[in-house]
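With one protein chain removed, the remaining protein chains of the complex are shown where they sit.
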Amino acid sequence: MTLPFAIIAGLTVGSAIAAVSLRNLVHCALSLVLTFAGLAGLYLQLNAEFIGFTQILVYVGAVSILIVFAILFTRSTEPKDEPSTVTPWIGVAVAIGTFLTMAVSILGSPVSRRAAGPMGEVSVKTLGQKLMTDYVLPLEVMALLLTAAMLGAVIIAMREKEAK
Amino acid sequence: MSPLSGYLLVSAMIFCIGLAGALTRRNAIMVLIGIELMLNAANLNFIAFWRFSDTPETQTGLMFALFSIAIAAAEAAVGLALIIMIYRHFRTANVDKVEDMKG
Partner (left out) sequence: MAEALDQFPITLKHWLMSQASGFLPEWLLVLLSFVLSISPILAVFPLLFALTTVIERKGLGRIQNRIGPNRVGIPLTNIRLAGFGQFIADGIKSLIKEDLVPYAADKVVHFIAPITLLIPVLLTYSVLPFGRNMVPLDLPQTGLLFFFALGASTELSVFMAGWSSRNKYSLLGAMRAIAQMVSYEIPLILSSLTVVMITGTLSLTAIVENQASLHLGFIHGWNLFTPWGFVGFLLFLTAAAAEANRTPFDLPEAESEIIAGYFTEYSGFKFAIFFLAEYLGLFAMCGLGITLFLGGWLPPFKFLDFIPSWCWFLGKLCALIVLFIWLRGTLPRLRTDQLMGFAWKFLLPMTLINLVVAALWHLTGGAVPTTIRWVVGFALLAVPYWLLGRGFEASVGKRVYRYAA
């Protein structure tokens, strides 16, 4: 475990906790952005530059903007209509239980003791060529999904015509 | 602690934080934020396993993460459109108050 990893991991986990626990929803969204950026940093640590920058472009540049717009449109900034929850402790207990199970299995697994092998530069060119050959069907399905999602989002959010 | 288990533990932590958020918060947007966190934790797992695999040249983990980012973006767009729609109908984004079908 290196120092950069420790710093980025601490930042990511801390901001993730802030993102789900703060009262003000805009603050939650901003902490979420910090989590996304921290994850991008972790991807860079793992030599996945392309995914790291894509993460910033898509999540910090687009998804977080969607979220803050939705927060403003639904007037969720005033925390009055959120009496927290009836039984928050059940949810937290489930999450902690899940984490403990996963942590035990991760630390016990022989896979987690692998060392990172040597690696050449990850070429974006081969990534693109793979997308166009081996992964062309998933790519087409993805294109269809994105088109459908865009049309769907526009139609759902479109203001209904006033019935006269 | 080995590097891979470090990444996996961070990923597990983020996943569980997202889970806790989705389970305890009542605002629909907060539920969506929790789900986004869980998706991102899964992405981190893909990248970590890809980096520590025997054949990183095949880039399978990268591909999976790339597709998952695209799906997450589509999901966020549709989910937030739904939330805005629900808000217009019910004047609230609280998932507990949207219970017209409750018998």
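Note that the chains are named A and B in the order they appear, and that numbering of residues resets to 1 at the start of each chain.
Methods note: a contact is a pair of C-beta atoms (placed from the backbone, for glycine too) under 8 Å apart; a residue touches a chain by one contact, two chains touch by 3 or more.
Not measured: the values here are computed from a predicted model.
In the whole complex the chain that is left out makes contact with A.
Among A:Thr12, A:Gln45 or A:Ser64, the one in contact with the hidden chain is A:Ser64. The chain that is not drawn here is touched, among residues A:Ala19, A:Ala70, A:Val122 or A:Ala153, by A:Val122. Listed for chain A, the residues touching the missing chain in the whole complex are 24, 26-27, 30, 33, 37, 49-50, 53-54, 56-57, 60-62, 64-65, 68-69, 72, 121-125.
We take it that only the chains that are shown with their structure count from here on.
Distance between chain A and chain B, defined via averaged C-alpha coordinates, is recorded as 6 Å.
On the chain B side of its complex with chain A, the touching residues are 1-10, 12-21, 23-30, 32-34, 36-37, 40, 43-44, 47-48, 50-52, 54, 56-57, 59, 62-63, 65-67, 69-78, 80-85, 87, 92-94, 97. Every residue of chain A that touches chain B in the complex is listed here, in rising order: 1-2, 5, 9, 12-13, 16-17, 19-21, 25, 28-29, 32, 35-36, 39, 42-43, 46-48, 50-51, 54-55, 58-59, 62-63, 66-67, 69-71, 73-76, 81-85, 88, 90-92, 94-96, 98-99, 102-103, 106-107, 111-117, 119-120, 122, 126-127, 130-131, 135, 138, 142, 145-146, 149-150, 152-154, 156-157.
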